[in-house]
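What you see is the complex with one protein chain gone and the rest in place.
Here is chain A:
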Amino acid sequence: MFDTALTLNDLLFLAQGAGMTLAVTAVSVTVGTILGILFGVLRFQFGPIWFAPLTFLLDIFRSVPLLIQLVLGNALQSILKLGWGPFTTSCAVLSLYTAAYCTEIVRGSMESVPMTTRRAARSLGMTWGQDMREIVAPLSLRIALPSWIGLTLGVMKDSALVLWLGLIELLRASQILVTRLQEPLFILLICGAIYFLLSFPIARLGGHLEKRWSPHD
């Protein structure tokens, strides 16, 4: 195991793969979060009945395997002749996937702000926007942040599936190396260690925040 054919260049190749994983994650989480906040606020304002069609649509993204979503997204973009590359397609699908989960987080955290607090703000003469910015945002943020961190990490791990569309991210890069060097265990261990190092510290931070900010236990 210690006399490996792995060279520094191969490690660099893996690092590039990790960079691709991070890039896909960053784009998807950013776009997904913006959409999620938008949908979440709309859902809260319109109420569950008027928002039902969109709830159903977003629910699909949570009940269908991501792999199938990616294949469908890719097929759809070629049917519509959009000419998107694998990176754009992956980011688009993952963004909607993130948005579906983020909407639920935003909705749940907004519901946790007591209505009386908001009414008090409005009766002090704050506008709807001020109420949102000064009252709802700070109070719901601390409810939402731990779950949002969990979601971000989940998307980072799920982004491994974009290899199916031919994007060379961390797992695909390690698979290419395995095919060439024939040392599956060693290379996969390195790959797993990289994922672990990316994910574990942030997961710990999320757990810490959750413990510190939760009113009970």
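Criterion: a residue touches a chain if its C-beta (ideal position, glycine included) is under 8 Å from a C-beta of that chain, and two chains touch if they have at least 3 such contacts; residues count from 1.
By definition in this document, contacts and distances are computed from a predicted model.
Participant: With one chain of the assembly withheld, which option in "Amino acid ABC transporter permease", "DNA-processing protein DprA", "Lipid II isoglutaminyl synthase (glutamine-hydrolyzing) subunit GatD" or "Sulfurtransferase complex subunit TusB" matches that chain's UniProt protein name?
Facilitator: "Amino acid ABC transporter permease"
Participant: Would you indicate which residue among A:V64, A:L124, A:L141 or A:L205 is in contact with the undisplayed chain?
Facilitator: A:V64
Participant: Pick from A:L35, A:V106, A:A121 or A:L171: which residue touches the chain that isn't shown?
Facilitator: Looking across A:L35, A:V106, A:A121 or A:L171, the contact with the absent chain belongs to A:L171.
Participant: Quickly run down the residues of chain A that touch the omitted chain.
Facilitator: Its contact residues with the unshown chain are 60, 63-69, 71-72, 74-76, 79-81, 153, 157-158, 160-161, 163-164, 171, 175, 178, 183-186, 188-189, 191-192, 195-196, 199-200, 203, 217.
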